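Inspection log for the structure reproduced underneath, given as structure tokens.
Complex shown without one protein chain; remaining protein chains in place.
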Amino acid sequence: MPPTGPGAIQISRIMRPDDANIAGNVHGGTILKMIEEAGAIISTRHCNSQSGERCVAALARVERTDFLSPVCIGEVAHVSAEITYTSKRSVEVQVNVVSENILTGVKKVTNQATLWYVPLALQNVHKVLEVPPIQYAGKEQEEEGRRRYEEQKLERLETKERNGDVIQPVINPGVTMKLMDEVAGIVAARHCKTNIVTASVDAINFHEKIKKGSVITISGRMTFTSNKSMEISVFVDADPFVDESQERYRAVSAFFTYVSLNKEGKPLPVPQLVVETEDERRRFEEGKGRYLQTKAKRQAKMQPLTQQ
Amino acid sequence: MPPTGPGAIQISRIMRPDDANIAGNVHGGTILKMIEEAGAIISTRHCNSQSGERCVAALARVERTDFLSPVCIGEVAHVSAEITYTSKRSVEVQVNVVSENILTGVKKVTNQATLWYVPLALQNVHKVLEVPPIQYAGKEQEEEGRRRYEEQKLERLETKERNGDVIQPVINPGVTMKLMDEVAGIVAARHCKTNIVTASVDAINFHEKIKKGSVITISGRMTFTSNKSMEISVFVDADPFVDESQERYRAVSAFFTYVSLNKEGKPLPVPQLVVETEDERRRFEEGKGRYLQTKAKRQAKMQPLTQQ
Partner (left out) sequence: MPPTGPGAIQISRIMRPDDANIAGNVHGGTILKMIEEAGAIISTRHCNSQSGERCVAALARVERTDFLSPVCIGEVAHVSAEITYTSKRSVEVQVNVVSENILTGVKKVTNQATLWYVPLALQNVHKVLEVPPIQYAGKEQEEEGRRRYEEQKLERLETKERNGDVIQPVINPGVTMKLMDEVAGIVAARHCKTNIVTASVDAINFHEKIKKGSVITISGRMTFTSNKSMEISVFVDADPFVDESQERYRAVSAFFTYVSLNKEGKPLPVPQLVVETEDERRRFEEGKGRYLQTKAKRQAKMQPLTQQ
């Protein structure tokens, strides 16, 4: 059933050859861009649902997301979004992506994502407006939402010292994430010289705005390899070169995890990353830490299920 | 010599993989978009050919068009348009599409379309300007044009009660028609799970404008199947969500007919549509009516030829 209420939206389209790599697997970045579009629509619509100053919802953060199954050219990707929590100045959107093979009828959950948006006044993008509250199904839903809100706030605080505090609109954050995925994909393909796909993207915070007319440079390097996965660190640097007063700065950064697939779509072992310098060794250890933490979290989530 | 007169323009380009479905057949929507671009250029040019207020020509209506032969990736689509009639406030454009295989030299007429444009003042898009008259080759051409003009006016009047009266500019109607065709194609492919192509598009009226920044939702459902064709009803609903005063509304609707093709490009039988509810039955009967009417018209057109 497509979502039809005011609290839901669905974006669907057929995956085209230019959405995919030469093996026919759709880029994770294509999916991320669709997810962001759905999130931007639903949160902008919600934040304008009461009379008052008009605004656009700017992406502040995307939570870590796993890609559960690859999407292929010719399949239809259905991206549905709904608002699941509102704080005074931010909106949480949860997005589900389902791929449908319209010839066989097979549908698969591709991924689920959580995004945070902040309403910025149309007339003055430096002014954050207030968000109209949503109705929750019950007390529990509201409290669960508040818990997620506090959690991401804490995580943002941790990265804040590195990246600065203020939430700022990035021009078309969906396009930025798509390019980041493309860079990560090139790094991964160079490393293992096989067909590779995005397995997950770590939380991305949008702290710094990117001005119209800026040149952005996106770079990536592999930081860690497990037996069957590669972690790539991706940076977006913005150079607002027309404005002399401002230097090039780090606008966004994130970790992408890639896997290599054989022709049947099963994960292949990947060559181990050779680390030489002290910095490379440190980054490898940090990557290993993230890998083990994610693995532990996944197992913790599974446990209740396996115990039932 | 390229066409340089006020009465002609040609748009050509090579069909790319992302213009086509996975069987390599170019989407009818790609062709519709090129047709609309050619029509918009020639009618905007004509309406500004006299000194006076500057304007843009907005698409008001596309007459029913049949796709006579599928176009493939790598072929060149040549879309040529000329103005064939002008009323006081509207322009009729006739468009021919020819596909050319540049390897074999084979050319095929793909389809012919008739579009109606209305000049809207650049400074105030609610103001319809006057159209400079064209020169006709003879009295007969002019009268034939007037007859077509009255005919479409009548047909528009019939749908007017349902859809509202005023002609309004839709942002990039070519893009809208391309998306409508994509939705119809998904509905058709889901139904028959084979390679499908657009066979025809019923007349489309653009009654209601779509404002910049609106979210449009395009939905489709199958209404009727004959032995070898499927009729899909497609709706475009616009939600100008930043503007509170306005509710979501129906902006455009149309019927698309699809056929299923085997590997040699011959039409295949299609599974019959199962109707259950009263509404479904009614829509099926209405679709059958349109199907029989079109069939009768086509045979009527043929008759003079067979009698010669």
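Letters A and B name the chains as they come in the text, with residue numbers starting at 1 for each one.
Operating definition for what follows: a residue touches a chain if its C-beta (ideal position, glycine included) is under 8 Å from a C-beta of that chain, and two chains touch if they have at least 3 such contacts.
Just so it is clear, the structure is predicted and the values come from calculations on it, not from any experiment.
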I'm checking contacts with the chain that's been left out. Which of B:S80, B:Q112 or B:S219 qualifies? B:S80
The missing chain sits against chain A at residues 22, 186, 189-190, 193-194, 212-213, 215, 239, 241-242, 244
So that we can see where the missing chain sits, which residues of chain B does it touch? 1-3, 8-14, 37, 40-41, 44-45, 48-49, 54-56, 76, 78, 80, 100, 102-105, 122
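In this text, only the chains that are shown with their structure count from here on.
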Chain A and chain B, separation of their C-alpha mean positions in angstrom: 38
